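Encoded as structure tokens, the structure appears first; notes follow it.
One chain of protein is taken out of this complex; the other chains stay put.
== chain A ==
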Amino acid sequence: MSTRPLHAVASLTDDLRAWLPAQRWFAAKGRELSSVRVERATLLSGGDPALLHAVIEVDDGERYQLLIGVRDELTDQLHASFIGKLGESFAYEATQDPELMAVLLDLLAHGSDEGGLRWEREPGVEVVTGLRARPVGVEQSNTSVVFGYHYIFKLFRRPVPGKNRDVELHRALFRAGSKQVAEPVAVVEDGGEGAVLGFAQRYFADAVEGWAMATASVRDLLAEGDLHAGEVGGDFAAEAGRLGTAVAQVHADLAAQLGAETVGADRIGGAVDQMHGRLDAVLAEVPALAEHEPMLRAAFDAVRGLAEGVEVQHVHGDLHLGQVLRTTTGWVLIDFEGEPASRPDERLLMRSPLRDVAGMLRSFDYAALHLLAGDDADTQADHQRLTRAAEWADRNRSAFCAGYAAVGVGDPRAQTVLLRAFELDKAVYEVAYEHRNRPDWVGIPLAAIRRAG
């Protein structure tokens, strides 16, 4: 292969044009790409296999980072990761190659500042090397690799200059001694613009996603003939309560570390206008929502009347049951990148912690009803199942709030106006998402909106 990395990657651009649109993390999936420009490339490790780091820009101006492996011969297992030929060698997606990921772990462990990339351990952290690497299965916008039972490394596919919210909030919480986050281990930064390219954290090998925990409980409930949610063996309320406590603790720690403030009518008015704006867009797309428009607008406008203002602080920003892990020592929150749909600068704003609460409450609703997507409330049997699922949702939403309140940062149920507006705003967003992606599921947020009416 060429010893000039930039040239090597540049010679792959045609292959990348074909390859990129098929990647999960690629924003413009499935679209024809007219150009790929290599912004920079660095050789991280020579020999066979070799490891290259590259940042590319595609025709819509989006920038992506790539880890490219180069081998003289491709193993069976790496065939699916093939990008293109590089002379007689094969270039491929390197995160799928345990051998090259071991190189990456060495860089994280020992640190390096070459070719414009800075690899640095967090203060006081020792990194164990020689661990077997494996890629994490399904991910939306980034790519993660797990090392042994120890670390998880997240490659931010679309690096953004400036401070990285995920890293900063994790550091703040770790400084506060939080037990609800994974310890930061090491960071890879772009030496020039200061963008964070990768972030290694402690990995919870024994953890299970909150979504899997909650849906196991729902499944247990629906398999019973007619027991109430509190009567079945798989009752989730105790876990939901502990989860609420963990979330409140994270909010309290973030406020203590990074501050909180009360915003007045201006900011509130702006936020309410945004809710109306989102609703306008969805109404145009989903006619079924029209009958609820007056109720929704009234719920949003009620927030304008909050004379005492609204407390804002740094929050998780995209909290749902898929962003929390049950570990053997309790609940942990992950991925503090913020709302994926917002612009990076918007994500850095302080927001009401009730946004997180609303996100989690909506998630309980989803967990309760996901098995019943497509059920018809008009038939007797389905009506019974829907009623019992709704009972599960109510029980666990309430337990979550009670657990949250137990920390002493306030009971979400006492702020009905704000919480209701946030939940409905979220549900409106969900209606649009489901309408586009999973029409069978659109009934879940619609039913929630109907119940709120």
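One rule holds for everything that comes next: a residue touches a chain if its C-beta (ideal position, glycine included) is under 8 Å from a C-beta of that chain, and two chains touch if they have at least 3 such contacts; residues count from 1.
Going forward, contacts and distances are computed from a predicted model.
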**Fill in**
Not-shown chain resolves in UniProt (candidates "Nitrate reductase", "NitT/TauT family transport system ATP-binding protein", "ABC transporter permease" or "maltose alpha-D-glucosyltransferase") to "maltose alpha-D-glucosyltransferase"
**Item:** Among A:A216, A:A256 or A:A341, residue touching the chain not depicted
**Value:** A:A216
**Message:** One chain is left out of this view; which of A:S35, A:T262 or A:T329 touches it in the full complex?
**Reply:** A:T329
**Item:** Among A:A18, A:V128, A:V208 or A:A284, residue touching the chain not depicted
**Value:** A:V208
**Request:** Would you write out the residues of chain A that touch the absent chain, in ascending order?
**Result:** 77, 98, 132, 134, 137, 146, 149, 204-209, 212-213, 216-217, 219-220, 223, 233-235, 238, 326, 328-329
